[in-house]
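Only one structure is covered here, and it is reproduced in the block below.
One protein chain omitted, others in place.
And now, subunit A:
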Amino acid sequence: MALFLRSNHLTAILLVLLLCQLLYASGSVLVKGEEEFSEELLLKPLPDRKVLAHFHFETRAPPSNSHGRHHHLFPKAIAQLVKKLRVKEMELSFTQGRWRYEQWGGYDTISSNNAKPPGVELWAVFDVPQSLVDASWRNLTHTLSGLFCASINFLESSTAYSDPEWTFQPSLGKLRYGTLPREAVCTENLTPWLKLLPCRDKAGLSALMDRPSIYRGFYHSQRLRLTSSESGLNGVDSGIILEQTLTVVLQPNSRTGKIYSGKTNIQPSWSISSIFGRKVSGKCVLSKTSNVYFHIEKGLISELENLQKKNTNSGADKFALEGFSSNLAFELSVTPDKMFEEVDNLDNKSASVLYEFSIEKYSDSQPFDLGLTWKIPVVWSTRQGPLHASRFLMGSGNQRGAIAISLESTELNEDLPNIDGGCELRVDIFQVVPWYIKVYFHTLRVFLDQKPRAVADVIEKIRVSPSKDKVSPGVMEMILKLPCGTKSAALTLEFDKGFLHIDEYPPDANQGYDIPSAVISFPNFDTRMHLSEDVNKSPMLSKFQEKSPVLSYTEILLVPLTTPDFSMPYNVITITCTVFALYFGSLLNVLRKRVGEEERLLKSRAGQKTGRISQLLSKLSAKLRGKQQEQPQLSAAASSFISFKLVFKILLVAGIAVAWQYFWE
């Protein structure tokens, strides 16, 4: 008994020790070795009368060896994938539509992390030796392809992926990046993604995902991000954090106020049930936190404060919890439980505000339905990134062209960091170009404020790996240092259009070929949101508080290439057959010809007298040509005789046919 007790004590002590170690090792919130799940939804009105809904689900599996192969909440498929392929970090996104940086903002975490290029984007970092990275990538693409019912397996070919070195994170060559711009995204991709959630879409916030309404929006991006902590040396399994987000931009359905020119019309009022067609009836019971946030951004706040000042002349009351119902511009149907205010470190004037609504107290009988009613028209603008990037094609025709990336300054140059006196703006550009677009990197030209500049003056660092035909795409990474106050910058790169082999053409080849989006990031600017209170409990808000650079994607480009007439194989077959027939025919002819015999035959024929008609004809032709020609041209006469006979025969047959036709009518 005593022994048992002692051993029990020992176990307890060991457990405590282990826990302490874990705490020290990870330093994260994983106090207990338990898997956690949290669900959150952020709603935000956008200036162009649309609503942004951002779902954030996070599942954590702590590093432990106690579970073995079993998980309570964490999806087994993902855990196996991480374990088998030793994925250190991975991000997969399916996107439909474009993120409009000018209208929906380009400076916050959502636009930097969740605005993705159309189609599929995948990048992954592996924890394997350098030589095995490509093999792991191939396995990963196939696994994901099966998991998400998408053609991610096309990223397997070495022409489809690349290995950026600096753009995403310093990775020592273990990062692989690939995009499929033409992948169509639909419910078949969403369903497997939902299957990874413990409650699927049966309960909690994910129950809002009514397929028709979330696919009717202007932007739809589902994203899955995996982070696995360093696997311990002492046999401890790696901990995995699975972050699933769905970002949709929806148009509230109240189009009652028909657009009439002249006046700015009022923002449409909406509620959760009107934009999703469903209400939230309680949380997913497995989730630790289940919150809905309502975000009012900086521009709107300052606009509201102006309004308030104008109307009341009293001091701006801020949007405190109690004061918020007296808001002039809009009204929320549910009183928020909590309010977070952003603390701007520069000026304390206006900063964005987050209202928190906890779902826990709502149930089937009393569903949660947040509604927003606008009372007066308000116009505001979102916060823009430092430069607005756009990319386009130049030139026309099937031979050559140029890619241009233009960076236009937005009205945001006030908080540029000063680096040793001279103020500089750093821009990182990452561009992948498929091999059939043969980019000449030496033709890179840089224009600042419409003046050409030497490349070396502007570009601090550049890494180029030229494309190899049918082997690898061309990759360009560069770091630009622009002087502050640059109004516009433009980069051009010329390219030749290549030819593809007949079986390399994709379906609908005449549409043209896509150049994937370029990634443009501004490492000097970071999207961190400084909140007044500690928000450790909420994974989404702590994500917002992480330091990450402002990042934007450019448009996808469509390059028309020369395409063959795909009915050509038929023509080729016909021509080849003709050539073969001619060749073999003449060969046989030559082989079976006996020259001596033929000469004898000809001689005997020449010796014969020509027929009367032919003589007559030759005379006639001689007369026609106005020449006194005694000796008839034998060959001509003979051939004309033959043709005469032939013509006569044809005429005879035709005459008979005509007569026949008439007779039978």
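Operating definition for what follows: contacts are C-beta pairs under 8 Å (C-beta built on N, C-alpha and C of every residue); 3 or more make two chains touch, one makes a residue touch a chain; residues count from 1.
By definition in this document, contacts and distances are computed from a predicted model.
Of the candidates "GH20651", "Glycosylphosphatidylinositol anchor attachment 1 protein-like", "Anaphase-promoting complex subunit 11" or "DNA 5'-3' helicase", the chain left out of this view carries the UniProt protein name "Glycosylphosphatidylinositol anchor attachment 1 protein-like". In the complete assembly, the contact with the undisplayed chain comes from A:390, out of A:390, A:465 or A:542.
Contact with the omitted chain, checked across A:311, A:511, A:532 or A:578, is made by A:511. The omitted chain makes contact with just one of the residues A:61, A:404 or A:550: A:404. Interface residues of subunit A facing the missing partner chain: 48-49, 96-98, 100, 118-119, 181, 216-218, 220, 255, 258-262, 264, 379, 381, 390, 392-398, 404, 406, 408, 445, 447, 450-452, 490, 492, 508-512, 514, 555-560, 563, 599, 602-603, 606, 625, 627, 629, 631, 633-636, 639-640, 658, 661, 665.
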